[in-house]
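Would you mind keeping the following structure in view while I ask a few things?
A protein chain is absent from this complex, but the other protein chains hold their places.
A, B and C label the chains in the order they appear, each numbered from 1.
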Amino acid sequence: MSRLSQQVVTLKIDGRDVGARSNETILEVAHENDINIPSLCSVEGLSVVGSCRLCLVEVRGTSELVSACSTYVREGMDIVTHSERLSHYRQTILSLFFSERNHLCAVCVSNNHCELQGQAQALGLSHVEVAYRYPQLPVDASHERFVIDHNRCILCTRCVRVCDEIERAHTWDVAGRGVQALVITDLNEPWGSSETCTSCGKCVQVCPTGALFEKGKAVAEMSRRRRFLPYLAKTKEKSS
Amino acid sequence: MSFLDLDERLIQIAEKASLVYSPLVDIKTFPDWVDLTLVEGAVSNMEDWEKIRNVRQHTHTLVSLGDCAITGNVPSMRNQFSANAVLERSYHENIELYPQIPRDMVPHLLARVRPVHEVVKVDVFIPGCPPPADAIFFALSELLEGRTPDLSAYTRFGS
Amino acid sequence: MMPEELTELAHKEQTDAQQWQHQIHVCTATGCLSAQSDQVYTALTREVRDRGMDKTCRVKGVGCLGLCSAGPLVQVNPAGTLYQHVQVDDVPELVQSLKHSPVERLVCSTDIPFFQQQVKIVLANAGNIDPERIEEYLAVDGYQGLLQAVTEMTPSEVISEVIHSGLRGRGGAGYPTGLKWTTVAKADSHQKYVICNADEGDPGAFMDRNILESDPHCIIEGMAIAGYAVGATQGYIYVRSEYPLAIKRLRNALRRAERLGVIGNNIFESAFRFQIDVRLGAGAFVCGEETALIASIEGRRGNPRPRPPYPAEAGLWGQPTLINNVETLANIPAILRNGGGWFATIGSSQSTGTKVFALTGKVNHGGLIEVPMGMSLRSIVFDIGGGIPNELAFKAMQTGGPSGGCIPETHLDMPTEYETLNQIGSIMGSGGIIIMDETSSMVDVARFYMEFCQDESCGKCVPCRVGTAQLATLLTKIAEGMATPEDLILLEELCDVVKHTSLCGLGQSAPNPVLSTLRFFRHEYLAHIRQ
Partner (left out) sequence: MKTDIARIPPPSDDKRWRIIDTTMRRYGYDSHCLIETLHSVQEAFGSLDDQAMHYISATLGVPLSQIYGVATFYHLFTLKPREAHHTCVICVGTSCHIKGGATILSAIEKTFRVKAGQTTADGTLYLQTARCLGSCGLAPVVVLNEETLSKANQNNVIQRIQEIIRHDA
């Protein structure tokens, strides 16, 4: 989503005057100014999907909420990133994530490194009001180095995007729809027998939860390295 | 156990509150009225179910302590299967000598393990597996002062 | 083709039509076909031939005659006698009667409000012309609007005519059509597209299908005019694959239109060229959403994406794209022929023109209707619909399908307008109206729609993916009498979250049926709650 004309604009975020280029999103400008807006699906260097809905913010003068990751800044915008209403919405959205699959932080490889767990703490989610769904989901450990545990997947599609946009293998995609959706490799074959997977491991590094992890990691041992992403994204931009 | 990790701070708390019912106290029936109850663990069987409803009836402020009480945590892993399948697996499939499902003495399993707040109203939640002593101390201090604690700086799911 | 040829062909067809003493119109739209009207058609054709009447009497398959609940319908012209529930066995008697008086036992009175109170613009040709013959469309001034636009008007003049008409999107939201056209026209790009959204997915709605089956050329003409106005050369019609007859007639109509040269290169000897392709859906309600529809035409999963940018700026393959619903486009030829001012006199000031509805459920006269905007809801139910059968009481009127709401008796005197329907917690929607009597459970209706939304959620954003599933679970719990007062509070809270945080219209409007039934029929929910 590049824009040809780049202008300098000024706007307000949480009452602070900030300057930005018109081809930047609200989320980018907020981060540049050390204003934290929660998000789970967006990650620097990958395309924007706007699916986690945690980065919704209020724009004064309009009634609709907009996702900060997918909305470009405009001159004179007056943005509110934290309010009682937003905080209630964000907590409920997190509850929906937790209720959807089987997230057991205590026994998860990503315990203390997990973005979902981190957001729950940051947003003060003390418990989940909606009923847990307890779906039966598979764990695929057929790959020689990695494992996917669908019980912990939040369908942010970071793995799908990094595989397609950076590694250009497009081994991952989403199958099915609605609450039945699952990330899959190739024709829903075991990951280990995928003909297209290059075993580069980028998907594992971008996963926000414990869904994708390296074999041999025990509880709380799975931390991620993502420094490669902005650099590779830039290289890709230059070459295209 | 985490509660005991409060160490010498236990004394501070003991100055303001008395412990009337606990696995550590030799009283078999729940008292008529208590100001504050900390409850651990998920609701798994009929005995838990009846117990927690009784506790709720006789408690002013009910606190879910730890992930099992709040999320179901590890005990809830059986929820992907039916209660019968779980019994079958535990008492038949994995047993070589006299496999049988116990009918007496063992409480009847609920179809699903449930977090405490799905069964009764819960007032305060202290997540963590286990919740750190600091979180428990902060929560108790605040509650004893009549305030509702915000624990996000002290603990989280899993922590 | 030359403009003169068009007039000549139309004239020839009009003259030919006059030679027939009788024309028997048999409804061959899906509604009547599912009551075996095709067999009636064949039997009539054979009977007329066997009696040697095929020089004076023509049997013709036509589009929807409207009163679907009384199908198969047959109309004998020029007398205009309408027959209902016609069976193959009735055919000899019917043909015999042409020389005498009508077969009384089969006659369906056209004096009833169902027929008298309708105003037909979009459905003017439905039931009158054979949708498989382009000549018949030409004979009723077909492609004259396009001719006028291309040969006498500039694109901006065409747009001002549409603005002047006050036409608003008939897909549901009611966005001003002229404004949408202006945005696409102003977008700076060499390549633009026009898409006709025929992915009609609301259960209980079949307006677009019947328009496509009854009068496919008016959509083609409407699209070509739109293409001329906004500067597009390529159009796509995205049709549900569940509509095989509509697809067949549309493809046939496109072939005829191409052969005649009313679409293609150098239309009417001008520099304007316009192509149309048909693209099929594959069973995904969410593809009615603009950005999901675009993804689907591009061959991808029908996942919506955040807007802006709107399709008018960056749509199909990133190019400016105009997306209009079938009924919206079907109004365009008439607006061009008669002028925007004429159109604006019909209906009410904020909602001009007519609206086509599929009227079904517990109502005496169900079918496809077209009424002027502003008509009271009560008239639709009790005059046109003829009231509730079996002497039961009216309970609610559902409009807008899974995105709409249920309107109780107390609000029936409201006029049919976009704004008023929004005020009472429903929407105009694409035009499905389902009438419910006192035996219908509103909790059950709310659950029905929520399960629909859960099934149709694409799964991209979490409020819709998990929220609709949670809402459906809660509604089931309520319907089964297992819910507590806290569950009802949670239900309302979740509705609020799903409505305001979902990514696209499907999720944002999914709670509407629950919210509107809670608003007007709260007591039914409370009756289910365990205290």
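One rule holds for everything that comes next: a contact is a pair of C-beta atoms (placed from the backbone, for glycine too) under 8 Å apart; a residue touches a chain by one contact, two chains touch by 3 or more.
Computed from a prediction, not measured in an experiment: that's the story for all the values here.
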Problem - Contact list for the unshown chain, restricted to visible chains - result: A, C
Practice task
Decide which residue listed in C:Tyr83, C:Phe285, C:Phe394 or C:Phe521 touches the omitted chain of the complex.
Solution key: C:Phe285
Exercise for the section: Could you tell which one of C:Arg249, C:Arg301 or C:Lys477 touches the chain left off the display? Expected result: C:Arg301
Fill in the blank from the handout: Considering the complete complex, of C:Thr28, C:Thr45, C:Ser69 or C:Thr177, the missing chain is touched by C:Ser69
Problem - Touching residues (missing chain, whole complex) on subunit C - result: 30-31, 33-36, 67-69, 71, 201-206, 209, 241-243, 279-285, 296-302, 358, 360-362, 366-368, 398, 401, 432, 434, 436, 440, 445, 448-449, 452, 458
Problem - Missing-partner contacts on subunit A, residue numbers - result: 164, 169-177, 184-188, 195-196
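Keep in mind that, in the parts below, only the chains that are shown with their structure count from here on.
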Fill in the blank from the handout: Chain-centre distance (mean CA atoms) for subunit A and subunit C, in whole Å, is 39
Handout entry: Distance from subunit B to subunit A - Cα centre to Cα centre, in angstrom
Key = 33
Exercise for the section: Would you kindly tell me how far, in whole Å, the mean C-alpha position of subunit C lies from that of subunit B? Expected result: 57
Fill in the blank from the handout: By the touch definition above, subunit A meets two or more other chains at residues 129, 131
Problem - Interfacial residue positions of subunit B with respect to subunit A in the complex - result: 64, 67, 70-74, 76-77, 79-81, 112, 115, 117-118, 122, 125, 127, 129, 150-152, 155-159
Exercise for the section: Would you pull the subunit A residues touching subunit B in the complex into a rising list? Expected result: 98, 102-108, 111-112, 114, 117-118, 120-124, 126-129, 131-132, 134-136
Exercise for the section: Under the touch definition given earlier, write down the residues of subunit A that touch subunit C in their complex. Expected result: 1, 48-53, 56, 64-67, 70-72, 88-89, 92-93, 96-97, 99-100, 129-131, 133, 154-155, 174, 176-181
